[in-house]
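Every protein chain except one is present and positioned as in the full complex.
Entry: subunit A
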Amino acid sequence: MIALQHISKWVTNGGLRTFLLKDINLQIEEGEFVSIMGPSGSGKSTLLNVIGMLDDADEGEYNFLGQSIHTMKEKQRSQLYKAHIGFVFQAYHLIDELTVYENIETPLLYQDTKSAERKAMVGDMLDRFNIVGKKDLFPNQLSGGQQQLVGIARSLIASPKLLLADEPTGNLNSKQGEEIMDLFKQLNEEDGVTIIQVTHSEKNAAYGNRIINLLDGRIEHPR
């Protein structure tokens, strides 16, 4: 599903190149649940952003579902991205001015889904996450765990094949964190969603079926 070949990314500072990612080669198949680990500044989030097409690599090739992303135009890439990728953040990143319902609905707006269809899809999602009663609340009226549930619901609304999560439990207490991770596992196993998560926690990483360790922008291969 995802194939990265010789991916590098750098910033140039005073004529010196600092590598954020260096020569990454990575293959991820559909249905995998991958955890990316590594110390701060090792390039975990950068890698996730490149996979999620939020960032460009400076070098290398990236194939997603058999299409080469690095040669694609912005517009095509955006289409591909909208249809197949969902994002979950550590800080939830809900739109403060929108209600729970509207937040979950937003991705559908950008896919030109019909109004009636949207209603049904958001309704399903609210049901599934047991947050029907909260649909008219604003994000600041929810607890962190509830906000993250909404964040996940939003990322799943368009039925993506790939879910990218950047420390999804980082701001949550351990009980809430466990619930989220259980949910991820369930999504992966029952719905077949491919999941890539960035995490600091060995425990959370263990939910996945593969761990990738990053250090200074390189993948550390188990010795």
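Here is the rule we use: a contact is a pair of C-beta atoms (placed from the backbone, for glycine too) under 8 Å apart; a residue touches a chain by one contact, two chains touch by 3 or more; residues count from 1.
As a working rule, contacts and distances are computed from a predicted model.
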item	value
Name per UniProt, for the chain absent here [options: "Asp23/Gls24 family envelope stress response protein", "ABC transporter permease", "Spore germination protein KA" or "Alkaline shock family protein YloU"]	"ABC transporter permease"
Selected residue (touches chain absent from view) among A:Ser68, A:Gln111 or A:Gln186	A:Gln111
Touching residue (missing chain; options A:Ser45, A:Gln146, A:Gln176 or A:Thr194)	A:Ser45
Full-complex contact with the absent chain, from A:Tyr62, A:Phe87 or A:Phe129	A:Phe87
Given A:Leu98, A:Leu137, A:Leu187 or A:Ile211, the one touching the chain that is not displayed	A:Leu98
Sites on subunit A contacted by the missing partner chain, in the whole complex	45, 49, 54-55, 75, 78, 81-82, 87, 89, 91, 93-98, 102, 105-107, 109-111, 154-155, 158
